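One protein chain is absent from this view; the other protein chains keep their places.
A, B and C are the chain letters, set down in written order, and residue numbers restart from 1 in every chain.
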Amino acid sequence: MGKGRMEAFSDGVLAIIITIMVLELKVPHGIDLAALQPLLPVFLSYVLSFVYLGIYWNNHHHMLHTCQHASGPVLWANLHLLFWLSLFPFVTGWMGENHFATMPTALYGVVLLMAAIAYYILQVMIIRSQGDDSLLAKAIGNDMKGKLSPILYVVGILASLVEMWIAHVIYVAVALMWLIPDRRIERAMGTRGT
Amino acid sequence: MGKGRMEAFSDGVLAIIITIMVLELKVPHGIDLAALQPLLPVFLSYVLSFVYLGIYWNNHHHMLHTCQHASGPVLWANLHLLFWLSLFPFVTGWMGENHFATMPTALYGVVLLMAAIAYYILQVMIIRSQGDDSLLAKAIGNDMKGKLSPILYVVGILASLVEMWIAHVIYVAVALMWLIPDRRIERAMGTRGT
Amino acid sequence: MGKGRMEAFSDGVLAIIITIMVLELKVPHGIDLAALQPLLPVFLSYVLSFVYLGIYWNNHHHMLHTCQHASGPVLWANLHLLFWLSLFPFVTGWMGENHFATMPTALYGVVLLMAAIAYYILQVMIIRSQGDDSLLAKAIGNDMKGKLSPILYVVGILASLVEMWIAHVIYVAVALMWLIPDRRIERAMGTRGT
Partner (left out) sequence: MGKGRMEAFSDGVLAIIITIMVLELKVPHGIDLAALQPLLPVFLSYVLSFVYLGIYWNNHHHMLHTCQHASGPVLWANLHLLFWLSLFPFVTGWMGENHFATMPTALYGVVLLMAAIAYYILQVMIIRSQGDDSLLAKAIGNDMKGKLSPILYVVGILASLVEMWIAHVIYVAVALMWLIPDRRIERAMGTRGT
């Protein structure tokens, strides 16, 4: 089974998720700048989620580049990842419209955590399908960022219940950590002469 | 006529259906966990529909893999399937927002049934277009799951009018039955050396 | 310039238009069948528009199959067609929610007419870009259906102002006329051995 349609379907779902989030930015009734002020937290949470979905798309793009065939487990692990990502518009809207309140902030972290776990499962499924000489396994190496992220999300979720802003700092920090593009896979493929 | 655009269009429609369903999860006004409680049935029906659409995408992916050309009847049978799948967001929302009440549960089953029939028609059209030596015909064999599902949906629809939870158990059971990926096609193609 | 991205973009836009139309089917508050009754005209207009968009996608698919390169005028003629098709959700919703009233029925016809004209312009642009030996020009022949449709839409628009149901009959009749897949292009390509 080729991977073309899995990529196309994932691109479609990610493109829609990233775009319908903007519908939470409801057009205000006022016509002055003051009318936009209540939208600021919604806008900021939109920017954060846009960056996270951009990171996921980017890394997904790189990861599937190492993958030749889409087996059943890989297809379902991919759908599982898309499921958690599809909850981004909901938690982004809830957090933004409630000005980064405690529970919405914690739930945002839970969805970040579940998406990170789903991404990890997909990674394992692809490596398993590639056998001993897995290109992806070599590419990710010790996978520091992949292992650190879920831990930081858990810290963020717990922190949100005590001191909310710590959670926000952590969510932004993890995003910045990933913004640095994942050159490991490009490098691994380069040495193989692909 | 190639099948590339039929796949691309189907992927697009399925990606949008699976994603706009999440818009039924309306962002609540409260900021505590209690505000999320009324959303639980909407969320559960979202999960069920997400799994069903994932199954359809998965099987559609496998089925079209055996298909080389998209004739007129195949294109229209495919659009007919997409039509019934496009009603998923509506029946999912109606069932979820009414806490799995009788009529919404029955209508959900009707859409499941119509989608299953549409899928069956598409299968017949592809087999017919492939002629005597149809790869798809060999791959599906006696097609037990395909024949059993509509019967179970009918039982579920009737049951929903008497004892609602039986319908829900049946809908979930059919989904689980299909979650096991359809290895028949992979096997049939393997023996052909594709 | 290749035509791949023009096809992909058109598929995306058509997939979204066909799918967001279903959002006009607002989830009702009641839980019995009576709650669905006011939705019947919305549903019927949804079915009609779904069929029309399916026809456009189908014919677009066939037409671009004859086209090798996407020049500037072809790209813009294509965007022009997509613009009129993008108004389908609006006029479908207006006609459906107002139980096929006069003005909404007339406006629905106007959008059908403009889309038909835009399709014709796109056809002309592709033929022009193909030069004297245009495959598309041969394929469409005298283009009876293409010439008849706009005339019928105009009749429908005028009829809607006098006797509404005549317009509805005409809109359905034109759709049925097109539902018969356009075998001309398949035939023309067959004789060329493509």
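Here is the rule we use: a contact is a pair of C-beta atoms (placed from the backbone, for glycine too) under 8 Å apart; a residue touches a chain by one contact, two chains touch by 3 or more.
Computed from a prediction, not measured in an experiment: that's the story for all the values here.
Undergrad: Of the residues listed, A:T19, A:T102 or A:S134, which one is in contact with the missing chain?
TA: A:T19
Undergrad: What is the set of chain A residues that contact the non-displayed chain in the whole complex?
TA: Touch with the absent chain occurs at residues 7-8, 11-12, 14-16, 18-20, 22-23, 25, 27-28, 31-33, 35-36, 47, 50, 54, 57-58, 61-62, 65, 179, 181, 183, 186.
Undergrad: Just checking the interface: what residues of chain C touch the absent partner chain?
TA: That gives, for chain C, the contact residues 1-2, 5-6, 8-9, 12-13, 15-17, 20, 23-24, 72-73, 75-76, 79, 82-83, 86-87, 89-90, 93-94, 97-98, 101-104, 107.
We take it that only the chains that are shown with their structure count from here on.
Undergrad: Measuring centre to centre, with centres taken as mean CA positions, what chain is farthest from chain C?
TA: Here the answer is chain A, farthest from chain C.
Undergrad: Interface overlap for chain A and chain B, more than half of numbers shared or less than half: same or different?
TA: Mostly different residues.
Undergrad: Please work out the Cα centroid separation of chain A and chain B, and write it as a whole number of Å.
TA: 26
Undergrad: Counting only Cα atoms for the centres, state how far chain A is from chain C in Å.
TA: 37
Undergrad: Could you check chain A for residues that touch two or more other chains and list them?
TA: Chain A, residues with two or more chain partners: 12.
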